[in-house]
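I'd like to ask you about the structure that follows.
A single protein chain has been omitted from the complex, and every remaining protein chain is retained in its original position.
Labels A, B and C are assigned to the chains in the order they are written; within every chain, residues are numbered from 1.
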Amino acid sequence: MRIGLMGFGKTGKAVAEELLKDSGSRLEWVLKSSTEHSGNYASEVLGHGSRQGLIYSIQEVDLATFFKKHPVDIMVDFSSADSVHCYASAAHAKVRIVSAISNYSPYQLDVLKHASRSTAILYSPNITIGINFLLEASKFLKTIIPHADIEIVEEHFATKKDISGTAVRIADQLGLNEREHIHSVRVGGIVGKHEIIFGLENQTIRLVHESISRNAFGQGALYAAKWLSSKTAGLYTMEEVLGINAGQRRTALKSS
Amino acid sequence: MRIGLMGFGKTGKAVAEELLKDSGSRLEWVLKSSTEHSGNYASEVLGHGSRQGLIYSIQEVDLATFFKKHPVDIMVDFSSADSVHCYASAAHAKVRIVSAISNYSPYQLDVLKHASRSTAILYSPNITIGINFLLEASKFLKTIIPHADIEIVEEHFATKKDISGTAVRIADQLGLNEREHIHSVRVGGIVGKHEIIFGLENQTIRLVHESISRNAFGQGALYAAKWLSSKTAGLYTMEEVLGINAGQRRTALKSS
Amino acid sequence: MRIGLMGFGKTGKAVAEELLKDSGSRLEWVLKSSTEHSGNYASEVLGHGSRQGLIYSIQEVDLATFFKKHPVDIMVDFSSADSVHCYASAAHAKVRIVSAISNYSPYQLDVLKHASRSTAILYSPNITIGINFLLEASKFLKTIIPHADIEIVEEHFATKKDISGTAVRIADQLGLNEREHIHSVRVGGIVGKHEIIFGLENQTIRLVHESISRNAFGQGALYAAKWLSSKTAGLYTMEEVLGINAGQRRTALKSS
Partner (left out) sequence: MRIGLMGFGKTGKAVAEELLKDSGSRLEWVLKSSTEHSGNYASEVLGHGSRQGLIYSIQEVDLATFFKKHPVDIMVDFSSADSVHCYASAAHAKVRIVSAISNYSPYQLDVLKHASRSTAILYSPNITIGINFLLEASKFLKTIIPHADIEIVEEHFATKKDISGTAVRIADQLGLNEREHIHSVRVGGIVGKHEIIFGLENQTIRLVHESISRNAFGQGALYAAKWLSSKTAGLYTMEEVLGINAGQRRTALKSS
């Protein structure tokens, strides 16, 4: 599987690390906003010997031809919401897209949806397998015990200012008011921990996800990319990726 | 829903408490091995005012006629494996059965299966909703990340001697060697805690169940009884009870 | 050790249970506000065979003579702040007092302090050993790593309305603004859990206390009573009970 990566910030680099490690895929190129590292190989910037992932800057390429000149099977996007303007060109070149961007505007979301008419796009604001499992499992548990009390506790490093977007998404999907039911703990250097607590009179159930490093995003992207590689044009979600594994469940979820 | 209860030990009493509290069901009688409390009402023995659950001893009743003279919709069994010899009579009287017995012999299991040709029987060695959810969710997670390391940690009161039967069952269903992958912690008065840990390189997922009191068994039995009340003859499992709620999943699981 | 108990509500009864179980002490009497159970033995009301703890109502006794007619070594108070008006009479009769009341007014606190001139009084709003250890250990940890971020998460049953008084006390002693640093989770039937999280850049330390039942208060009271039984008049705190142990320990450590 030939992969192109958009974004080469803190998370983008961690994702590149995982793509370079994976024997089943090859990092063809990296496309980034600034011209820093432009012309170098991502593998070298990251201290590896091989020459993979030649770095281009969006400022210096012609998008209309880029995706045809440098063909890949999947483009993985960890840059920013603005990069959505490249999706039409990529879709035109039949490049499938995994987008892990968290804050598209309604207009940008329309651009993404439009591109999904021509190619398969998987869109998920938190692409780690664990978080998406937590989301699925907690929605499932809520259907079993709808009367349970549910609270979300999220812990992150002291300098993280906002409420975890992931926690907000979990709250939304569970129908919880995020102001009342999310507890944000900010201490030291915790990478990221999310805990969903279901309380019944005589038992408590906890679903906990702990991030060890940002490389988890790369593993999630790879997992999603492999799943997406056989899909036809359309817009897909991470829930569907996991749902498929669970058998008939996706169908039930779609109709519910 | 008219309910009969077999067993009135520590757990049986906790289950009776929950049945008495439930407005949608009525505890018709309690059938127990010894003659202690025989002729009294369970509600009174438990310090409640109402007169529910007249207590009979198996030693004093004629099983051939008991279930017809004292009709119920569901019989809930928290006694011991030996009581399975009553199932044929109950099945003959079209009483559905919820069995929460943990250690049937192969012969006793055959007796139970035979009875399930005439009535609906739900059999689950750990009937709490939470534990069964953990079981289902962890099997689901294993299909998503089959390469993850999985370990089970169970904590119970210091005087509990054996490995938790629930932990053993979880290990079996996940294909784990119970000697290597179950860690049994015995301290103080912990009622019961089960934690399943899924470890990946960059993230950890924990599914945790904590028991607060034995009344959780009663809630699980009620949940199962309501589900079973509309079922035809056959043998059912707690996984199916939860699976149904999750949509088409049961089908997928059955074929897997 | 002869013990008298003030208060026979939910917590008072759990404390009486522990006093009855302890072989080193004897429950002489129970003094309570209402006249319910008056004239009965606490041991019988609680379903035990022995005859310990004759129950009196404050409404029916003459406080001026009660403590001399019914001598005890220690009086344990789990009633309410109002009962402080009995302390002068108890102190006059040389009865030592363990007070586990949480919300004295400034005036009532003066009454308690005045009584402590004549007898030894130990006053602690949360008398469980575990919580007091948490308090001591976290103050100690703060002196070691004063720059650490500290947050408190407390979990209790859904119907508990206020912030945990224990959490507030911990916050106060650690110099934390309680509105900002206490996270209150309310779900199901959790008896009580307090977690103090210390976060550094590269490590996290968690001190966790989980209550299993209210009987923990009785164990704490007994522990405190034994310590207090050799003390002269004065006002003592639970910190001192544990601190003494810390002092001996420190010396022991130096010589090892």
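Here, a residue touches a chain if its C-beta (ideal position, glycine included) is under 8 Å from a C-beta of that chain, and two chains touch if they have at least 3 such contacts.
Computed from a predicted structure; not experimentally measured.
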item: Absent-chain contact - pick from C:Ile3, C:Val98, C:Ala120 or C:Leu134; value: C:Leu134
item: Sole residue of C:Leu63, C:Ala88 or C:Ile145 that reaches the chain not shown, by the stated touch rule; value: C:Ile145
item: Among C:Ser25, C:Thr119, C:Thr166 or C:Asn215, the residue in touch with the chain that has been omitted; value: C:Asn215
item: Contact with the hidden chain (one of B:Ile150, B:Ile170 or B:Leu207); value: B:Ile150
item: Sites on chain B contacted by the missing partner chain, in the whole complex; value: 148-151, 153, 155, 158, 183, 185-190, 197-204
item: Where the unshown chain meets chain C, residue by residue; value: 128-130, 133-134, 136-137, 139-141, 143-145, 198, 200-216, 219, 239-240, 242-243, 245-250, 253-254
item: Chain A residues that touch the omitted chain in the full complex; value: 188-191, 212-213
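Keep in mind that, in the parts below, only the chains that are shown with their structure count from here on.
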item: Whole-Å separation of chain centres (CA-atom averages), chain A against chain C; value: 51
item: Set of chain A residues in contact with two or more other chains; value: 198, 200-204
